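Below is a structure I'd like to ask you about.
What you see is the complex with one protein chain gone and the rest in place.
In order of appearance the chains are A, B and C, and numbering begins at 1 in each one.
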Amino acid sequence: MTLAPSLVALSENDFGADKPREECGVFGLYSPVPNDLAWLTYLGMFALQHRGQEAAGMCVSDGEKFHVEKDLGLVTQVFDERRLDSVRLANARVSIGHVRYSTTGSNLRFNAQPLTTRTNKGILGMAHNGNFVNALEVRAEMLGEGALFQTTNDSEVMLNLIARESHMDLVEATAAAMRRLKGGYACVLMNRHALIGFRDPHGVRPLVIGQREDGAYALASEPCALYAVGARLLRDVQPGELVWVDRDGLHSLMVEPRAPTPCAFEWIYFARSDSQLDGIDAHESRIRMGEQLAREFPVDADIVVPVPDSGIGAAIGYARASGIPFDYGLYKNPYAGRTFIAPTQEARELKVKMKLSPTSAVQGRRVILVDDSIVRGTTSRQIVNLLRDAGATEVHFRVCSPPITHPCFYGIDTAARKELVASTHTQEEIRQLIGADTLAFISERGLREAVGGPGLCMACFNGNYPAGTPLLNDVDKLALEV
Amino acid sequence: MTLAPSLVALSENDFGADKPREECGVFGLYSPVPNDLAWLTYLGMFALQHRGQEAAGMCVSDGEKFHVEKDLGLVTQVFDERRLDSVRLANARVSIGHVRYSTTGSNLRFNAQPLTTRTNKGILGMAHNGNFVNALEVRAEMLGEGALFQTTNDSEVMLNLIARESHMDLVEATAAAMRRLKGGYACVLMNRHALIGFRDPHGVRPLVIGQREDGAYALASEPCALYAVGARLLRDVQPGELVWVDRDGLHSLMVEPRAPTPCAFEWIYFARSDSQLDGIDAHESRIRMGEQLAREFPVDADIVVPVPDSGIGAAIGYARASGIPFDYGLYKNPYAGRTFIAPTQEARELKVKMKLSPTSAVQGRRVILVDDSIVRGTTSRQIVNLLRDAGATEVHFRVCSPPITHPCFYGIDTAARKELVASTHTQEEIRQLIGADTLAFISERGLREAVGGPGLCMACFNGNYPAGTPLLNDVDKLALEV
Amino acid sequence: MTLAPSLVALSENDFGADKPREECGVFGLYSPVPNDLAWLTYLGMFALQHRGQEAAGMCVSDGEKFHVEKDLGLVTQVFDERRLDSVRLANARVSIGHVRYSTTGSNLRFNAQPLTTRTNKGILGMAHNGNFVNALEVRAEMLGEGALFQTTNDSEVMLNLIARESHMDLVEATAAAMRRLKGGYACVLMNRHALIGFRDPHGVRPLVIGQREDGAYALASEPCALYAVGARLLRDVQPGELVWVDRDGLHSLMVEPRAPTPCAFEWIYFARSDSQLDGIDAHESRIRMGEQLAREFPVDADIVVPVPDSGIGAAIGYARASGIPFDYGLYKNPYAGRTFIAPTQEARELKVKMKLSPTSAVQGRRVILVDDSIVRGTTSRQIVNLLRDAGATEVHFRVCSPPITHPCFYGIDTAARKELVASTHTQEEIRQLIGADTLAFISERGLREAVGGPGLCMACFNGNYPAGTPLLNDVDKLALEV
Partner (left out) sequence: MTLAPSLVALSENDFGADKPREECGVFGLYSPVPNDLAWLTYLGMFALQHRGQEAAGMCVSDGEKFHVEKDLGLVTQVFDERRLDSVRLANARVSIGHVRYSTTGSNLRFNAQPLTTRTNKGILGMAHNGNFVNALEVRAEMLGEGALFQTTNDSEVMLNLIARESHMDLVEATAAAMRRLKGGYACVLMNRHALIGFRDPHGVRPLVIGQREDGAYALASEPCALYAVGARLLRDVQPGELVWVDRDGLHSLMVEPRAPTPCAFEWIYFARSDSQLDGIDAHESRIRMGEQLAREFPVDADIVVPVPDSGIGAAIGYARASGIPFDYGLYKNPYAGRTFIAPTQEARELKVKMKLSPTSAVQGRRVILVDDSIVRGTTSRQIVNLLRDAGATEVHFRVCSPPITHPCFYGIDTAARKELVASTHTQEEIRQLIGADTLAFISERGLREAVGGPGLCMACFNGNYPAGTPLLNDVDKLALEV
């Protein structure tokens, strides 16, 4: 007999559903000497797994063969022994890899990257992170010219633009396509003989270059993936720069450099704490965010507790600047995140309870809780409740990002605008909603100082979109018709 | 400890590796009334499973949504409950399905059909059986014009041709594409509102039309798939004909009718024994082949034994015409055909031994053994050996097809020419090779009479290719470069 | 959106649900020379797959190690490369294997055989076919003495009896256990050094002995499994005989020989057509059943059509004795039998329609249809309908077994008595129910003559149970309480 309350399966994504999400991570290698590129690419993708958990794929070429494998799942799920072996080539020269957090849709499997295609420039493989804001417009134009689109993937628009320039070579055609497409993006592209990488004019999405001692070059969304393959960080690809590596080494072309405005959320949350982007260390910037929060919003309390793992750096910073002891008040279950079965009506609460549980540290204590962001606020409320149930006498919520009020058009999935609690509620309303004694978000200015360095894209906080917005109002209609 | 002789897995295909193989089966539905098209398409594809075992897929549309699912495996493996449910639509109007026996390659998964694409004519789904002999030539031309090719699938060439004619409507553009591509093929094509089917000018590959009592039209490679969905056979699509079904009913356009030369092997082996193609019943034609063989090559013996299941009809015919009793001398294991583990060095012999074993009927008897064809001869030799080991005193081998000496360019995978035993050995040499007392192949004339009806494509027996041959000598080179 | 009619998965068993079912097949090997016993056992089990499709397992020992693997599924599903490799031993000496069609229950997995256990006689592995009619009684007695029962498997009762006789050696203890347990059974048993086989006093269930040229002995439910491992048939194990093989060769002990009454259904349906049991060939006995049916129940008609595959032999016999041509009027889909998805309300009809479809041979013909048995009658009715829909003008149903009116207590699952159509309907009512023009079952006498040889167990036809019946009325209660 089956019990009335039916069971549902909560996936990896459901557990993280109240966080902004990076849509992708990219990786690439060019090796002048024999290397097991399939396996190195697997390592690089694994190091970028935090940037996308729904699909993974790679291409490898030895100058003749061109292998590709991709599917839904984590890197380690997609690539078992048999499948990783199937893309290995004894004299591999070029490879790219991709991890994806993807939007929903019936064709998820077919949207996995890299996208591979035969063109007048030979066979090409491409993977991207980010978003072209005018992709639908360009797509509609090319459909009229007789182009086919087999996916809803932005890479396919870029590849069509590249193929259309049949009189140019691959680098020229790619540069031409960069000029035509707007937005925030970082891409890797390969044919049988070369690896190409390029970054949008404002450098919204990150891309770094590294090199191994044996001379092999690597491109990656974050340096942690370089370190994973034994490469040292050479430098960031510059905003608007196109780089390529072939038998003659590394080349660069500045296609469309503009004022740099890298995405602030890379430092707040996305980047691994062992990564440095545009010269700024992620862990250190988080400590500075915590210090800044302590200066901007001090409060008398007994302990500073991070929401693990992303709040750890900022909590250390807050503790240091305030002199209030850091403590480990929330245990994070390392087995949470995998598919979990729950009765339908309890599923929502469980997402947090399965993952976090309070330790004795919070009992009878006034707690300063440090988290990276608040999107919908539902998770925050549950965490505050957990702490109170465990005996915390006060909970002071400190957030490393300003209130998120606008959607991102550059590849980050926050939530629909109406779901963003900060776009529909005052700060005081949010405080009441989540049940905190006090609530404070870091100021935009404070965040900018904590990160330091160049200008930052803060569009999701203030609506100033440095790299443009989609041009068409009828996005949904177009998507349906074509 | 692992034993020295390593184990290998023999798949479905290994068991049938010494037979010609149909490369595909196609199916399509248009329903003016609500029907569960996903499930009906599943039924139709299942009835065509014998035409392709390596991949299966379908598209379904309700006029707005357009779902597609496809993967490697049998129909019943690809479509489990969850996956079949995922393509069901409450008001489904149009659907197509495909089963594929595919050539090897690293991208098998991505080559599965139907192929779906967005074009200036809306979203299209297409599946084909057969082969365009000038596909590579057309492809090279379109690459030069900036087209992308994401698969090595002929359907993609057809879809590019259709999309290129941006000034024509879908039917006109499809007819234009038919005129441009040569070869032997049968295709189904759908958008959100209509189902299209077309057959090559010579009708080399089959395609039939049926209708259900509720008015829904069906297209299929064989009538058995019509019956499976409760439709009766209306007629064959004519050679060179394009038909389409929309809200106004069934329409026809004779695009390029030529002298009909349907593939002889459909009656010899491919078609299910409950199918009729171009007005000729498969089971009856096989009985006539057996009768013809008995007349052409009589021999004194005790029993007539079929190689099950494909030789049963002809063995019945041989027994009738000769007066020698039919008997069931080879048991066919119904569990053979699934993946089977074997030590590497024994794998070859096992392919036959696991599938067939002699019954007591052959002991002490002079046996006439009736089979549909001989490709490499290796299987035939093993079957003769089995019969002798079981006590058959004589084995007289009778074959329902003439010797296969030429490759097929119209979608049938026989074997490389050098592997075709009849292209490198005399009939007497083959007899010695397989160890039979006598060996006889039906004559071309005899086969033509047994099938009856129109002209037949017998290119694999005599090298006369009615629908042309590939134009480029450098097929392999092209495949690599583009 | 999900459509109203929900989908269900029809399994292998649903397709065959209207047939009697053998509950198991057993196999064993003892090799004095190094042999790959794991793989040979796999071959033997595969040849017995028709006797049980729900679970498979094997034990292998080299005199020291003792490996076992078993699980739900077909032999080829349970034993993939990795798992088969895991039971291989370089110096394997003894092995047993088992295929099971099992009754339903929540613990199916734990009931898979062979059962392995550590006892005062060392580690033992055991597998059985058939049923001990007094197992529950013995079990209750042993529970009182402090025994544990971890399965509901009869082998466990036998093993407890063997272990209880701690003063006897293994052969003596097994003989003692045979004397205590009643019913119809054939068992294989092994320790690290010897293979044992035994058959019930009446020989209801079959067991044969074979030998390979290299001296290895094999035990199997049917000779086809001997042939599969390259062994020739030496002889049947005699009713009531216990045989064992060890380093000194083959030994025999007649424990409890009684008048032989082997199960008639082995020849009617269970045994493969290439098997011989108790000296009688299965295929030949089926031809004689058909001949007998033609003599007992002649009818004027155009063709004789078998229900494939089990009715083929008898249809050949009927055709020979009657002079009416044999024809292949029902195509059997080789892909039926695997899990198939269907809307709930159509599932029942589909079980037959997916498997069988009529060929043109029956159109406009008076058909004599030959099948092995009728259990519930539902399948028979659907087959008759199929033939009529395809244009058969008359359908004369001929059955190779007498009406099944009683349950089997010796290991065959027919159906509950109330579901047996022949126990609740007259023959004329059955004819009307299935819609045949005439219906005839072979007579008991006619069946006995067709099989020939010794006495036969015909309990399911006449209620005479030669090997006893269960002693306890409260079977269900006991099963629940213990």
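Note that contacts are C-beta pairs under 8 Å (C-beta built on N, C-alpha and C of every residue); 3 or more make two chains touch, one makes a residue touch a chain.
Keep in mind that what you see is a predicted model, and the values were worked out from it rather than measured.
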Neighbours of the unshown chain, displayed set only, are A, C
With the full complex in mind, choose from C:117, C:363, C:405 or C:469 the residue touching the hidden chain.
C:117
Which of these, A:144, A:215, A:343 or A:463, touches the one chain of the complex that we don't see?
A:343
Absent-chain contact - pick from A:74, A:177, A:289 or A:412
A:74
Those residues of chain A which, in the complete complex, touch the missing chain
1-3, 5, 7-9, 36, 39, 42, 46-47, 49-50, 74-77, 79-81, 84-85, 88-90, 224, 227-228, 272-274, 276, 281, 283-284, 309, 312-313, 316, 320, 325-328, 331-335, 337-343, 353-354, 357-361
Kindly note down the residues of chain C that lie in touch with the hidden chain.
64-65, 67-69, 86-87, 106-107, 110, 115-120, 122-123, 143-150, 156, 159-160, 163-166, 480-482
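Convention: only the chains that are shown with their structure count from here on.
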So chain B and chain C: same face meeting same face, with over half the numbers shared, or different?
same
So what angle, to the nearest 5 degrees, turns chain A so that its CA atoms land on those of chain C?
180
Distance between chain A and chain B based on Cα centroids, please, to the nearest Å.
47
Between chain B and chain C, tell me the centre distance in angstrom, where each centre is the average of that chain's C-alpha atoms.
36
Can you pull out the residues of chain A that are in contact with at least two other chains?
none
